[in-house]
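The structure's right below; bear with me while I get my questions together.
Note that one protein chain is taken out, while the other chains of the complex remain in position.
Note that the chains take the letters A and B in the order they are written out, and that residue 1 is the start of every chain.
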Amino acid sequence: MATYVLVHGAWHTGAELEATAAPIRAAGHKVYTPTLAGNRPGDAKTVGLNDAITSIVDYLAANDLKDVILLGHSYGGMIITGVADRVPERIHRLIYWNAFVPNNGESLNDLVPPIYVGLFDSIAAQRGDGSVVLPFPIWREAFINDGDLDLAQKAYGILNPHPLKTFSDKISLKTNPADMQIAKSYINCTEDTSLPHHYPWHPRLSQKLGLFRLVQVPGSHELCFSNPKRLAQAIMDAGRD
Amino acid sequence: MATYVLVHGAWHTGAELEATAAPIRAAGHKVYTPTLAGNRPGDAKTVGLNDAITSIVDYLAANDLKDVILLGHSYGGMIITGVADRVPERIHRLIYWNAFVPNNGESLNDLVPPIYVGLFDSIAAQRGDGSVVLPFPIWREAFINDGDLDLAQKAYGILNPHPLKTFSDKISLKTNPADMQIAKSYINCTEDTSLPHHYPWHPRLSQKLGLFRLVQVPGSHELCFSNPKRLAQAIMDAGRD
Partner (left out) sequence: MATYVLVHGAWHTGAELEATAAPIRAAGHKVYTPTLAGNRPGDAKTVGLNDAITSIVDYLAANDLKDVILLGHSYGGMIITGVADRVPERIHRLIYWNAFVPNNGESLNDLVPPIYVGLFDSIAAQRGDGSVVLPFPIWREAFINDGDLDLAQKAYGILNPHPLKTFSDKISLKTNPADMQIAKSYINCTEDTSLPHHYPWHPRLSQKLGLFRLVQVPGSHELCFSNPKRLAQAIMDAGRD
């Protein structure tokens, strides 16, 4: 029996990973799905990257979790990298699921096409509370391309505005991921075009892990909505020793 | 119920898409499979790109088709791009299936490896009627690699000589695909080596669409022969809203 902690991506909360957690629990594991600072109901949207990382460090301590298989989705890759740097003694393996892999001094915005940075800035400027949202056409075509319109709309309705500062803050790491003495896996959904395939998640970002285990699975960036059971199996394949 | 118009590739006619149309019709949609000027029995092989595009513009008008989901296969990508530029008011969504995506002023020959251009020119020079054919070994190994020899031979026997001028003519567009206000999808058959994978269909050409929905499916360039049912499902996944 292993202990999984699943860290959601931008615009999500832990609740959206419950359907994925269920088959992992059914296989006999413990699964936690915390929500990051900045994405909890009522959180100020001025939260930065460090606060978000700290919220998971505190969560692991509060629940005294050890030997953790720590997964991060998308923006969650920034978080788990920061957590592993601060409390490596609690982590058994890192799993990046179509997730950002930062080195010291890099922000999420440093790892996406410049067109996204400009789009996020202009949307946040319009909103004025520090948060950014995804335009529905981008969500529907590039994030959840494997679902039907009904699923795309329902899932879009669940999303919460995301604090932009967590995208522009540069991470501070003592050790870059490739040099961390922790086992690592990368799950790549092969139809994930939330980052365009000419500027892809894998291998562009995954190779920054050094030695890692690749697990690939058909599906979009939002496999947690379109096929959580398939995602759960990929997570268990990525997480086993 | 949606209206699909499937535009075939070079050397094909609409008849070769009937096996693909059948499951789409069975799902309740209307499906049309016109044959392009230059590929109809008896057509002169001196037909150019503009004539081929016009033949589909005329077809849509003659049948008064509106709200069309317009698919182009391979060379058919040149055609649907030109059609969408001329009569955008008839088009609901474009689907490129391992298809060329031209910007204004580009020819099909501009988008393939130079080795193919030279090969086509030398074959056409030998034939002398303006047409080009594919050598069987290239067809068998790089176009229909997922079929057995019997299927490869039968399908090869159905092909018709293709007017070379449609490959060298440069397209004239008012609007490039990325700027068209029409939804777009790209279907990528993952074993399609009709363009070599170091100079691939996707993402090299698909990224010229701007925002688009990616659908990937196992199979060769000629999935319409090797697995039309699987292709039909991919088309419906690409075509839905």
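Note that contacts are C-beta pairs under 8 Å (C-beta built on N, C-alpha and C of every residue); 3 or more make two chains touch, one makes a residue touch a chain.
Just so it is clear, the model here is predicted, and its values are computed rather than measured.
Trainee: Looking beyond the chains shown, say which of B:64, B:89 or B:148 touches the absent one.
Mentor: Here the residue in touch with the unshown chain is B:148.
Trainee: Which of these, B:44, B:125 or B:138, touches the one chain of the complex that we don't see?
Mentor: Final answer for the missing-chain contact: B:138.
Trainee: Check each of A:92, A:213 or A:230 against the chain that is not shown and name the one that touches it.
Mentor: A:213
Trainee: May I ask you to list the residues on subunit A that touch the chain which is not drawn?
Mentor: 183, 202-204, 206-207, 211-216, 237, 240-241
Trainee: Which subunit B residues would touch the chain omitted from the figure, given the whole complex?
Mentor: So the residues of subunit B touching the unseen chain are 137-138, 140-142, 145-146, 148-149, 190-191, 193, 196-198, 218.
The definition used in the following text is that only the chains that are shown with their structure count from here on.
Trainee: As a quick test, compute the distance in whole Å between the mean CA positions of subunit A and subunit B.
Mentor: 37
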